[in-house]
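Other chains dropped; remaining ones untouched in position.
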Amino acid sequence: MATVRVQAEPFDAGAELALLLAGRTDVGGVGCFVGVVRNAAGGRPIRAMRLEHYPGMTDRALERIAAEAEARWDLQGCTVLHRHGRLLPGDLIVLVLAASPHRQAALDATGFLIDWLKTRAPFWKQEEFADGDAAWVEARQNDTAAAARWESETL
Amino acid sequence: MIHVLYFAWLRERMGRAEEALPLPEGIATVAGLIGWLTARDAAGAHAFANPEVVRAAVNQDFAGPSDPVRPGDEVAFFPPVTGG
């Protein structure tokens, strides 16, 4: 069962882990990834990161990504949370959790979830530089390549 | 009517986040709609100047250039996503 949420508010990774495990004793391991706002981009100091999203579509996209992970691995639950709005360096942007009886499945599903989210969830980052300038982050070839790894493994 | 949404720098270049418009005569695909918006005014020409960095969704699913657009649809245009 997937928990998917898009929110402006901060999230509590420990509380989400506890929620994922609550009331069950059959989980063997939980993989996790937390994305954090960095204080610089290409050597240029960043004052804030603004995250725009497509409200109607983001929840659907995250639900699909989670469902895809649950179809590919033996998961007992997963959590995908993504923040939007204006975040500061050091703030947590995204949280992915994947619980499984087996550690490799938990870890692989975690990597898959974050890779796919980066190329399939309708979020756009804008960096606000220390001098007040702002620039939209360009999609990275790296991210497309990372997501493509999982495509070639389909079917 | 169709409901058209713009995000990130496409929103900025279009000067609006959304608009409702009648499906233009003879337009039946995402590519067709992009062509029509490009020709409509300077904002559209600027926003869609570089179509290979424009992505689209129809009714909140990612869509390609040849995907159909029908009356009642919600069509969104945006740059490649950069979340995570």
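Going by the order they are written in, the chains are A and B; count residues from 1 in each one.
Here is the rule we use: contacts are C-beta pairs under 8 Å (C-beta built on N, C-alpha and C of every residue); 3 or more make two chains touch, one makes a residue touch a chain.
All values reported here derive from a predicted model rather than from experimental measurement.
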item: Subunit formula of the full entry, expressed with the displayed chain labels; value: A x2, B x2
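Note that in this section only the chains that are shown with their structure count from here on.
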item: Whole-Å gap separating chain A and chain B, where each centre is the average of the chain's CA atoms; value: 26
item: Chain A residues within the chain B interface of the complex; value: 35, 51-54, 56-57, 60, 82, 93-94, 114, 117-126, 136-140, 143
item: Of chain B, residues touching chain A in the complex; value: 5, 7-9, 11, 57, 60, 62, 74, 76, 78-84
